[in-house]
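A single protein chain has been omitted; all remaining protein chains appear in their positions.
And now, subunit A:
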Amino acid sequence: MKGRVFNIQRFSVHDGPGIRTTVFFKGCNLRCQWCHNPESYETGIQLEYFADKCVGCRACEEVCPQGARIQDGRRIHRQGCTLCGKCAEACMYGAIAIAGWDLEPETLLETVLKDKKYYINSGGGITLSGGEPMLQWEFLSEFLPLVKENGISVALDTAGNVPYWKYEKLFPYLDFILLDIKIMDDTLHRQYTGVSNKLILENAKRFIEQGIRMHIRIPLIKGINDTIENAGQLAYFLGDAPNVEEVRLLPYHTLGVRKAQSLELPVCEFSPPEAHTMEQLREIFGDKGVC
């Protein structure tokens, strides 16, 4: 079966140890308002229009079989779009892109193998990210055995909101999990991500019990989850589990805003925590805290 990805990033040095290739899978079952990859929300392939890059040459209009129009140089008229991709091909300025493409496990393998030596020399490997890669767990269960046959380390970057038995299917192929835990308070979690954190925390507990190597990642948004209280609850929740190797604090950045606009999604702009707050919060996690 095919997997659906929206980006493959080589020389990734922020998604786990060493030099990694991060594969971003399309589709997510959370709707975090601060998401920096909003093109990952939908499972379907999408058309992105970046107004800031559009020079108004109308090359896209000439090739569109559906008669698409650029309106005021600000938005693209999407009605009737069949996602044929002709406009993106015709655009010379990177103003139109198709988010998402499908590929066979073998094809993806070929790509990630290109940097195998870099992984080995750096203690790196591949990271499955997204979106929520676990929504494509069936594809992964075909793809990952191939990766492991080649002796490559695999990290799974998940939001944790998927039934545990699906994770279990993949355990034999995973070297460690990067688990996002965004907010401890369930009401707030629902408010900002659209879902309850119940399953996420349950899964986290079980991962800890399983002894699987874990990095916890918290995107920190000023005034929402950058509180001592939230960090304290999380620290208490994690306890001193030896398999939780680090807790990484990721300050909010605005990279997602442009992408949200390109998809005509509602745009929420937030702020990163103050530097001293970051430092305070990091200290709560002791030696494991990383900024």
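Quick notes on this structure:
The criterion applied here is as follows: contacts are C-beta pairs under 8 Å (C-beta built on N, C-alpha and C of every residue); 3 or more make two chains touch, one makes a residue touch a chain; residues count from 1.
Operating definition for what follows: contacts and distances are computed from a predicted model.
From the set "NADH-quinone oxidoreductase subunit C", "Formate C-acetyltransferase", "Succinate dehydrogenase subunit C" or "ABC transporter permease", the protein name that UniProt assigns to the chain left out of the figure is "Formate C-acetyltransferase". Within the full complex, the residue among A:G56, A:G80 or A:G123 touching the omitted chain is A:G123. Taking the complete complex into account, residues 9-11, 13, 17-19, 59, 89, 92-94, 114-115, 117-118, 121-124 of subunit A touch the chain not shown.
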